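Here the complex is missing a single protein chain, while all its other protein chains stay put.
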Amino acid sequence: MTSSVIIEQLKRERILDLLKEGKRLDGRGLYDQRTLTIETGIIPKADGSARARLGDTEIVTGVKIQPDKPFPDLGDKGILICTAEILPLADPGAEPGPPNEEVIELARVVDRGIRETEMVDLKQLVLKKDKSVIGIFIDSSVINTDGNLFDTCSYASVAALLSCTVPKYEIKEDVPALVEGQRSKPPIKTIPVSVTMARIGEHIVVDPTADEEACMNARITITTNSEGNICAIQKGGNDGFAVEQLFKCAEIAISVGTKIRKRLEQLM
Amino acid sequence: MTSSVIIEQLKRERILDLLKEGKRLDGRGLYDQRTLTIETGIIPKADGSARARLGDTEIVTGVKIQPDKPFPDLGDKGILICTAEILPLADPGAEPGPPNEEVIELARVVDRGIRETEMVDLKQLVLKKDKSVIGIFIDSSVINTDGNLFDTCSYASVAALLSCTVPKYEIKEDVPALVEGQRSKPPIKTIPVSVTMARIGEHIVVDPTADEEACMNARITITTNSEGNICAIQKGGNDGFAVEQLFKCAEIAISVGTKIRKRLEQLM
Amino acid sequence: MTSSVIIEQLKRERILDLLKEGKRLDGRGLYDQRTLTIETGIIPKADGSARARLGDTEIVTGVKIQPDKPFPDLGDKGILICTAEILPLADPGAEPGPPNEEVIELARVVDRGIRETEMVDLKQLVLKKDKSVIGIFIDSSVINTDGNLFDTCSYASVAALLSCTVPKYEIKEDVPALVEGQRSKPPIKTIPVSVTMARIGEHIVVDPTADEEACMNARITITTNSEGNICAIQKGGNDGFAVEQLFKCAEIAISVGTKIRKRLEQLM
Amino acid sequence: MNENGIRCDGRKIDQLRNISLKVGVLKNADGSAYIEFGKNKILAGIFGPRDVHPKHMADSDKGILRCRYHMSPFSVTERKNPAPSRREIEISKVIKEALQPAVILKDFPRTVVDVFIEVLQADGGSRCAALDAASIALADAGIPMRDMVSACAAGKVADQIVLDVNDEEDKEGQADMPVAYMPNLGKVTLMQLDGILTPSEYKKCLETAIGGCKQVYEIQRKALMEKYFENGSQ
Amino acid sequence: MNENGIRCDGRKIDQLRNISLKVGVLKNADGSAYIEFGKNKILAGIFGPRDVHPKHMADSDKGILRCRYHMSPFSVTERKNPAPSRREIEISKVIKEALQPAVILKDFPRTVVDVFIEVLQADGGSRCAALDAASIALADAGIPMRDMVSACAAGKVADQIVLDVNDEEDKEGQADMPVAYMPNLGKVTLMQLDGILTPSEYKKCLETAIGGCKQVYEIQRKALMEKYFENGSQ
Partner (left out) sequence: MNENGIRCDGRKIDQLRNISLKVGVLKNADGSAYIEFGKNKILAGIFGPRDVHPKHMADSDKGILRCRYHMSPFSVTERKNPAPSRREIEISKVIKEALQPAVILKDFPRTVVDVFIEVLQADGGSRCAALDAASIALADAGIPMRDMVSACAAGKVADQIVLDVNDEEDKEGQADMPVAYMPNLGKVTLMQLDGILTPSEYKKCLETAIGGCKQVYEIQRKALMEKYFENGSQ
């Protein structure tokens, strides 16, 4: 135990020393993401699916689409729900059981990124107003953790959604009935891209690893839409940001987001 | 820790010594309640609300009224449900989470006081027999504890109910629909008043404080209706009562209850 | 504690020594069950009920029959659900609360024995296809434990089912309505009999006691139907079986099962 | 109730339902009892004094008492969800508080005595019947006791105070008052009331219930005697 | 909003709703505050530093901070289930992280400071109002602090950046950005955004929110002064 604490401490000092020279432990520039790979269609039984790897962080997302009752007072919109689970095989510290506050935050931040950008036109998913709508369930399973679950989970979820097809349902005798063999693309309006940054000392780094997260002061996730506007933000971590840092973070999020969006657009 | 145990012990001895002279730690007579203040309408978003303070015990109750399905076999009656939570900010010993047995008992005793006196004529709350009725939810949040939660919670609940207004619903296409701007008083038949007494040694004291509860032998809560009849009883605590004590307690409950009822009647 | 561990150890050695001579601690032969007593109709408020005692293991099962919605995709079949609880008064190690993995396994193995033999013709329990069916709930409460809960629970459940009567329901205005006074026997097609065996060393023993289970290597439960076919199997325990042992177990299960089935047939 | 004061099940107003009580019915429990009280069929099992889990619940000065009152899913007309309801949790608490004055646990610090009650079939007055069984199960377990706890309800049916209200009477009844009583110490350890009583009816109802408790006490004594003296060691 | 830049509740675009803040309102808590912020009515109570349960959560190097943000069932239009929702769990986390930079717990190893927040009535901006109350409740409890935490939202309504969005504006609003700020240290400790902002609107929105936080800070200072100096010991 003691030796691992010492190693952690040394690693932290090394990270800080390197940052003073504008460098990172894995050789990246401060605003560089790790290598991102995205595969879609990996779960044929799902209506859409994707595996995203950002460095060693790996997440599988499946999309299930089925008729549901609308939320009260939202009878003119379909349903979209994001969930997440850090599988216990993904991390020695993860525990089986109901989601803790970190996993709930993860799912809700990914959800808001998709919802607030209005990526999916939920008004097109109504079967019968106030009675029956299409529900889109976007469930993410974290397979391996190495920092920045937010972006990895967001990319996997967006990719699964972009690559999904929607089965056709019709109302028959007041009940939604599947129309076989008539699948269509979902009504996509924009592509949200989440970019997470950490403040370590007074440095801002993009896409922190687990080691970097362990020594960061604070974290921010900024999601932009295809127009380059800012649509969702979540600050985290046990310290704050100066206002100028937050202005800078927004610029970085827009610039990094543009590159990622091009990757995601190819999946449509 | 030790010193606080000693103080507790000294306080207990002092309470018992005083009782031998017919006195209480806060100067009250044995059958006197602490100062009761009741404010209604404190939560405008609720259909009814009240804050009751009995000494330093303080409870906020809100009433929400909305259509619901009737209970099976009770299709000719509206629904009335009391819940309670001891907020963790109310008491250093309270814990967040699902209600423990004490809180469940509190809610059920308050509920029975209102239900068994037939305070609200539930038969007038039916929208469509067996299908749709009005539900009255009476939720109490304990804000600060200093003994006798039963009476404080009962007064707050009854006051919130007396001061509430019921929105009008009509059945349209088999579904209850709100009729805007037509609120009415609830169908009140009687006013239940709960009076809680503690047995300390062979003395009966009304409205025990937390210090008195800590050294009481047993507890009894007796609820009476506007006719001065007895409608609900709950004995508690780890010892018993002699029969004569129970006769005496009923007399006290009726006499103290009459005074409180006059306070509550003014809220209608 | 230490002395009880020593006693356990001595008991285990004694069991193994006896088995070498083909004997058991309670005098039974290796393939003999303990005395089985079955009483039915012990819970008149239930639609069927039974108490089964196998040695000192004792289980009470009640059957409740009421209309329900069918499972999705199984709209042409009634519902049958087995549950089990080891009551905390049954065993010093049992704990109140949600069922643990052993109790879940117990309920599911009993359930499969009844379901896979198709004991009850669920197709005869449909009130309105896809909308409303008869549900049969078979709930078992373990009263005292002394090994082989599987068989005891299976016999109690089967006996409760054989002795139950099914109330008649008719669809009126789309809702199932009870037709008073018209009860009938359930549609029974076959009688499943579960036989549980333990492997201790290289010996197979039928109907292990708690002491025998404490030193068994592995366990197997084989359920046969009235035709003498094998319909459900569950292997348990922290070791395995040789293939020849599994062949032998099937023979034993068929032969012991035939005797038990005669007992159960008398309950119809 | 008919003009002769005969109730729907043929009883007089001050008559108990049939009670059958058996001690020592469970092999694994340290003490146990089975009661049939009208149509109630209830088991009580005792474990302890034994170590407390979780440990932070232990009291270093004395043993603690815990109680679980639970109904089997098949015990009532409509199948009951096996998870404990709020009603069962409340009844568990008042039963524990009714038994507490009778047990002497000061010599067993850091231990717990667990009272487990299972209602196999429920009728009116199940909490009283449960208490009657639990009390002699505690005695059967050898737990030191100051007194027996005997319980019985009284109530108001068709404007009359009657002893031991059954399920059918309870449905149309005007009041139900379950009472537990320590017959030698003369103390009421459980009392609840649902329904409406005038002050004088209240007194009569309580006295009637205590009269019932005293009858129950004789049945409890007899059951213990049967186990420990007639079939037993002496 | 009308042509003169007057909002639906009569406010100007850079005007806060009415705020009333009172310190030391709860007898049992170590520190407490009650805030009315528009229609928000929120209590905050502090306990600690005190022993941690369960013990494995304790940190041997410093005290830990815990936070529960909870809404009463009657606090919103449709009755809320009392069990904590996913939204409440997330808000509890971001509030904790917003307060953490302000508190100094290194001298209290193995202890916890518990921040309990109860929303009695909810309006727009309830997490900011909750933070404002929690922050001075911490001060009231005597917890050592580096700075106050002052919180306020800004947003976009009818294409304009406005301060302190209320519930009605939020429903048809285009963006809502809650912000918490340490006014002396100049650090943003909570920031969230729901809705769509151009990069320049983003800057303006954040600056507007911080302006609001500074106004809130004066109200917090005044409330503390009232308790500790005007009615108080000095």
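What to note about this one:
Per-chain residue numbering starts at 1, and chain names A, B, C, D and E are given in the order in which the chains are listed.
Throughout what follows, a contact is a pair of C-beta atoms (placed from the backbone, for glycine too) under 8 Å apart; a residue touches a chain by one contact, two chains touch by 3 or more.
Owing to the predicted nature of the structure, the values given are computational and were not obtained by experimental measurement.
Remark: the absent chain touches shown chains A, C in the intact complex.
Between the chain not shown and the residues A:63, A:233 or A:252, the one that touches is A:63. From the options A:143, A:216 or A:232, the residue with contact to the chain not on display is A:143.
Within the entire complex, the positions of chain C that touch the omitted partner chain are 72, 101-102, 104-105, 107-108, 112, 116-117, 220, 225, 228-243, 246-247, 250-251, 254. Mapped onto chain A, the footprint of the missing chain covers residues 42-46, 49, 56, 60-64, 66, 83, 85, 87-92, 96, 98, 137, 139, 141, 143-146.
Operating definition for what follows: only the chains that are shown with their structure count from here on.
Taking each chain's centre as the mean of its C-alpha atoms, chain A lies 48 Å from chain B.
The set of chain B residues touching two or more other chains is empty. Those residues of chain D in touch with two or more other chains are numbered 78. Pairwise chain contacts present here: A-E, B-D, B-E, C-D [touch as defined].
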